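The other protein chains are all here in position, but one chain of the complex has been omitted.
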Amino acid sequence: MRHYSYLLLIIIFMLPCTGASAKDDNKSEHILNHVDDLFRGNSSHGTFTMKVTTSHYTREMAMEAWTMGKDFSLIRIHEPQKEKGTATLKAQNNIWNYLPKVRRVIKIPSSMMGGSWMGSHFTNDDLIKENRMADDFTNSISFKGARDGTDIIELTLIPKPEAAVVWGKILVVVRAGDWIPLYMDYYDEDMSKTRTMTFSDIKMFDDRALPAALRIIPADKPGEYTEIIYKDIRFNIDLDEGFFTLRNLKR
Amino acid sequence: MSSIAIGTAIAVFFISMADGMYKKIVDSAVKMNAGHMTIQDPDYGSAPSIDLYVPSVEAIKKAVDGIEGIALVKTLIICRAMVATAGGSTGAAMIGVDADVEKTVSPIADHIVSGRYIRNHDERGVVVGINLAKRLKIEPGNKLVVTTNDTGGVMVSEMLRVTGIFSSGMEEADGYLVQVPLDVARRIVRLGPDMSTQVGLILKDPERTDSVIKEMETRLSGQGVAVLAWQEIMPDLASFIAVDKGSNYVFQGIIIFLIGFTILNTILMSVLERSREFATLLAIGTSPGLLRLQVLIESVFIGIIGTGLGLIIGGGISYYFQIYGIDMSSLFTEGLTITGFAVDPVIRNYLSIGLFIWLGSVVLGMTMLIGIYPAWKSSRINIPDTLRSR
Partner (left out) sequence: MRIIKTAWRNIWRNSRRTSITLTAMILSMVVLILTYSLMRGMMIQMEASVTNLIVGEVQIHHHEYLEDRSLYDTVEDPKPIIEAARSADIASAGRSFGYGLISSGTKSAGAQFWGVFPRQEREVDDLARNMLKGEFLSEEPGMNVVLGRKLARTLNADIGSELVVVVQASDGSIGNDLFYVSGILKGVGEGIDRSVALIHYADFESLFVLPGLFHEIVLNSKGKIEAETMADIIRRVSGNNEVKTWRQIMPGVSDMLATYGGAIILFELIFFLAAGLGVLNTMLMATYERIPEFGLIKAIGASPWRIIREITAEAFILGFISSIAGGIIGTLLSFYFMYFPIDLSGFAEGFNTSGIVISASWRAALSPAGIFIPIVAMWAISVLSALYPAIKAARLDPARALNHV
């Protein structure tokens, strides 16, 4: 029920892995890959907080995460006290949760992937998605120029006919200069906006500039949102598969 | 005699009505599942999993060849999955079916309320239950992304397009069931073209279930599959039918008992009425045995005619309703479900030779038994007293 990994993966992975980005080439595919690569990496280790505001509650959690490629990740919650020690391990296609209060590990079955993740506005689709946007969507530049005082490039993504994605359309807006994403609008098949992801507070992390704040806002619930704020991240650290084990999960 | 006829007729009618109802319920249930019998991996029943599959559907079809009374062979692939749209996601059961076969039998195919049922060559077709559609806010033409584990344990996702929405009246199906063509399911979970989770047989005559199972077990031994009767797959339904049948028999038994008593009364009376006649016969030398026999034969005669008449009348009425059915749907505003299976509330009687034979012999037998006492009494008349009295 709490399947943390994937989207967290995505969130955590606000890091470029390939290093040099072809900023002078405005082909939409390159831009998309750049954004995608922001979400992937060889390995990383970072800490961040997640704040969830719904009509019933507001919660803040502090977490630490290790990732390797797109197949492995380990996330541990440090705050609040009630959840301290709770951890999620994703190893290839399996997800396990460790619950410190009862000192048990449970495996999450694929059919139980319904519902929101950790009470936030992220969906399971986000969590499980592994594919690159460029692979799943046909993309094109739909707008280049200034909007709200910033020079931006807007990409329109339409799902390819056989892609396993639930959306009807995604709009990706990046900064014209460095291709750092500003926001993404997700539309359902009937072209009504379902949610928006915004990126802000660009800072230096390790050796690169990244948006430190990511917010996801559902279109049908005004006032509600989930926000992730990065404290620090380091990339290309020394990790191997042996780190991502159930034993480590329980520690 | 008329009472025998009426009572028998009533019994025929109600028993055949009940039989018809059971047949219909079993029919509906069996068509929702694999069939009157299910062939699956021996371990599948206790721990269902996509990697416990039937290795060769062809082999089973070959084994079935030559057995009489098989109406259909159903092939099923069953997986637990998550289905998602932009509007939400939920757990569901995804069943791969042979659309051509299902079209003829499935209650799902019969209750499409929007769009159309799947076809075997649909590359990405799926039909979903109406409650599921409401929850995920989808209509025919919309996308549905299904995520499940394949036979290797790897999580896989695929996009499907809803061809139609069904409303079967069964809560479980309408809220948690999606159906796809067999090959689509095979592609998603990586089962070979000859594999499936279950193979089911639907029989023309459900009474033959046991004998066909035995036959199949022999033919399929050594192939690593188990053959289960529907009663093992749906024990609740089997229970329901057993108890209902039991109470029905009690009631019919009471009716027959009442009849029996009337018969006894009648025969006895007729004997007493003819005391003078019998006394005369005895007086002139007829053997008591012969007299008893005569009375007995009379009872038997009445019995035969009465029973026969009753069977004919009851059978006739039942047959009428077997053809036309009694429509009880106005009584069930939300539709009728028995142990979770939707049943069409049109009751059709079901006459069987067995019923006629059984009922006929019971009533006849009872008539004969009852005739014994009066027969015996008839020979014990006090001859002089009877002749003397008026």
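As written, the chain order gives the labels A and B, with residue 1 at the start of each chain.
Heads up, the rule we're going with is that a residue touches a chain if its C-beta (ideal position, glycine included) is under 8 Å from a C-beta of that chain, and two chains touch if they have at least 3 such contacts.
Keep in mind it's a predicted model, so treat the numbers as computed, not measured.
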Per the touch definition above, residue among B:D110, B:E172, B:E215 or B:E298 touching the missing chain: B:E172
Contacting the left-out chain in the complete assembly, out of B:S114, B:T151, B:S270 or B:S352: B:S270
Touching residue (missing chain; options A:V102, A:A146, A:M191 or A:M204): A:V102
Missing-partner contacts on chain A, residue numbers: 1-2, 52, 54, 56-57, 59, 80, 82-83, 86, 97, 99, 101-102, 104, 106-109, 112, 115-116, 118-119
Contact set of chain B toward the excluded chain (per top definition): 2-3, 6-7, 10, 91, 171-172, 236, 239-240, 242-243, 245-247, 251, 254-255, 257-259, 261-262, 264-266, 268-270, 272-274, 276-277, 328, 331-340, 390
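In this text, only the chains that are shown with their structure count from here on.
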Intercentroid distance (Cα basis), chain B paired with chain A, Å: 55
In the complex, chain B residues that touch chain A: 80-82, 84-92, 124, 142-143, 145, 147-149, 153-155, 157-159
Chain B partner contacts - residues on chain A that touch it in the complex: 92-94, 109-115, 123-125, 128, 159, 162-168, 186-189, 194
